[in-house]
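Presented below is the structure to which this report refers.
As you look at this complex, bear in mind that one protein chain is not there, while each of the others sits in place.
Presenting chain A:
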Amino acid sequence: MTQVESFTVAVPEEAAPLTPRQLMRRRALGHTGFLIGAGLIIALALIALFAPLIAPHDPFVQSLSSRMLPPVWDDGGTWEHILGTDQNGRDYLSRLIYGARVSISIGLGAATIGMLIGVTLGVIAGYFGGWVDHGVSFLLTAQLALPGLLLAMALVFIIGPSIWVVICIIGVLHWTYYLVVTRSATQRIRNLDFVAAAAASGATPRQIIWHEIVPNLISQIIVIFTFELGIAILAEASLSFLGVGIQPPTPSWGLMIAEGKEAMFYRPWLVVLPGLCLFTLVIGANLMGDGLRDITAPEGRN
């Protein structure tokens, strides 16, 4: 070889181009929405994790002498119960803190179950196409035609309410978004040349799916995961509000809204406070999801 061809060393490199991971980190740190969303989610997750250390009172202890105390900023509020107490005299702040545990675990659990179902079906349908695809598409159409909340209520009612049942049912009913996105992404990726190159190297469909296709879906899956997280949390709140979700005395934000609704007109904070918590968590999840989409979307090429 002549030195003419050993070209890559000849040029003084300018700033070495960044790896995809470095690029992503740089974009993440410059995205305000993502930083706010991720901050909210991390803060709430920490609160849920360390609930026993943070909560000033036991959330289950009733005290009939101190029922319906107003929060500290209202007339008659005390620092003893900063956010007041509920109808049974339980400390509202402690119940809200423990409620984060329920909401976040249901959100994570249900979004994970939905992801497993949706991504599996989506990748299989997108990769194999043909009749497999027709079958999966039929499942999708059928699922979209079902009234989700009504079905969830019926199922919980039949099986019997517990936190695990609620997680599974919400998860099983929320996989369509994963399926739609991964199916079309897989269809696109499977026609790229690197998949053909892997097939020409003797890779089996299973190896191609795991090694070539799934890594390219991860950023999309993460984005949908955060959106589904918010949707699942709201679904739990709806179920609990309607009385077929989390059962008392477990503190759940949706249930707290349901319990507070009778006293809503003269003790509005009983409804407003858990509502604010839900709003914060879901807006955090959605901001993070939006941010992740912006951060991961311009894949590779810059």
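Heads up, the rule we're going with is that a contact is a pair of C-beta atoms (placed from the backbone, for glycine too) under 8 Å apart; a residue touches a chain by one contact, two chains touch by 3 or more; residues count from 1.
The rule is short, and it goes like this: contacts and distances are computed from a predicted model.
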### Summary
In UniProt, out of "Glutathione import ATP-binding protein GsiA", "SufE family protein", "Carbon monoxide dehydrogenase" or "Cysteine desulfurase", the chain dropped from the view is recorded as "Glutathione import ATP-binding protein GsiA"
### Query
Among the options A:72, A:199 or A:221, which residue touches the chain absent from this view?
A:199
### Query
At which residues does chain A meet the chain that is not included here?
1, 4-12, 14, 16-20, 26, 30, 134, 192-194, 196-204, 207, 211-212, 215-216, 218, 299-302
